[in-house]
Structures are given as C-alpha cells and as structure tokens.
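Shown here is a partial selection of chains from the complex, left in place.
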Amino acid sequence: MILAKVVGTVVSTHKEKSMEGLKFLVLQQVDLDGSETGGFVVAADAVSAGWGEMVLYATGSSARQTVMTDKRPCDAVVMAIVDNWEVDGKIKYKKGESD
Amino acid sequence: MILAKVVGTVVSTHKEKSMEGLKFLVLQQVDLDGSETGGFVVAADAVSAGWGEMVLYATGSSARQTVMTDKRPCDAVVMAIVDNWEVDGKIKYKKGESD
C-alpha cells in the first residue's frame, strides 16, 4: 500500500455503469515525513476519507477487494485512513498535529 | 486510475480475435493542471470518449471489468469521461473551458 494525502476530487457523469455511486479522490503521494512527492493518482473511496487526511491506498486487483469496488473497473482504492506512523521509533506523522 | 487526454487512435486489422470491435485510443497522461506530461498509453474505449476529452483509465486486470473488455487481452481501459476536478478547493479543470 502507498501513503498519500487526499487533496481533491474528480467528477464524472459519463462513465462505465458499474462505476456509478463511487467517489473519486485525487491523492498526492507523500514521503515518510508526510511531504508531497509530486506523484498523484485517482482512487475510489471505500472509507469516506476527507480532504487533507492521510490515507493508504491499494492498487491493481487488490483495489477490487472491497464491497464498493467488487467487479468494477477500478484499479486504486483508499482502504484506510491513517492515524499515525512511526519510523525508527519516532512518530513521523500524527493525525491532527501536522495537517 | 490515471487522468489522461484522448489525443488519437490506433488501427489494427490483424489482432487477437477477441479484440475485434474494440476501439483503441491514444491517451496522453496529464498533470493536475491538465498539461500533458509526455507519457502515453493505448487503451480500449468503454465509454465512447472523443478527441480532446479528459478521461480516467484503469489498468491491469481491472481493465477487463467492463462488458466490452471482459476476458480479453486488454490491460488499459477508458472507464470515465471527466467533467471536472478540483484540488485544494480550486477547480483545476472544467470540461468545455480549457479544451
């Protein structure tokens, strides 16, 4: 899974029927300090993530292993909202402190 | 999913039988400002996207989760035409305004 920050949304009215009802989020990938790295992806939202939240997303066929994305042409899904992460024993990100 | 712009088409008469009837689009990947980044891919078209339209495409096994691409050797499919996207509360692209 990849660490990313929710920065926006994509709206599409004309899409594959099976994609109706799915919300598309714009995610900016972040490094282990929580800084945006420049890479981004559009992912379906399986956990009602909000703007500015740090999340984990999964790609490929694994992105279809949620009730919302099962059997849909979806190759990236937000499957967790991150509370915090630590590296080498130090908290590098904690929700509510740095965002 | 990846944001991209439809810029062309690929024609093939000699292909795997299961691919007959599919339209191949040339997609240029775009950044969050809608500018082309130089990367491109060829994708099957599941939503009748037209030249110049901004779209989302899905890759891998997810590209086979449409009626048109089911069980075919297709690893990229356009599954949504984009109306608009916003980043950090600002509309970055709106169909009909910038293209």
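Labels A and B are assigned to the chains in the order they are written; within every chain, residues are numbered from 1.
As a convention for this text, a residue touches a chain if its C-beta (ideal position, glycine included) is under 8 Å from a C-beta of that chain, and two chains touch if they have at least 3 such contacts.
Just so we're clear, the structure is a prediction, and the values are computed from it rather than from any experiment.
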item: Entire complex copy count, 2 subunits given; value: 5
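Operating definition for what follows: only the chains that are shown with their structure count from here on.
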item: Computed distance of Cα centres, chain B from chain A, in Å; value: 21
item: Of all residues in chain A, those that touch chain B in their complex; value: 7-16, 18-19, 24, 26, 40-43, 51, 59-61, 63-64, 71-76
item: Complex interface listing, chain B residues touching chain A; value: 1-3, 31-32, 46-47, 56, 58-66, 69, 77, 79-89, 92
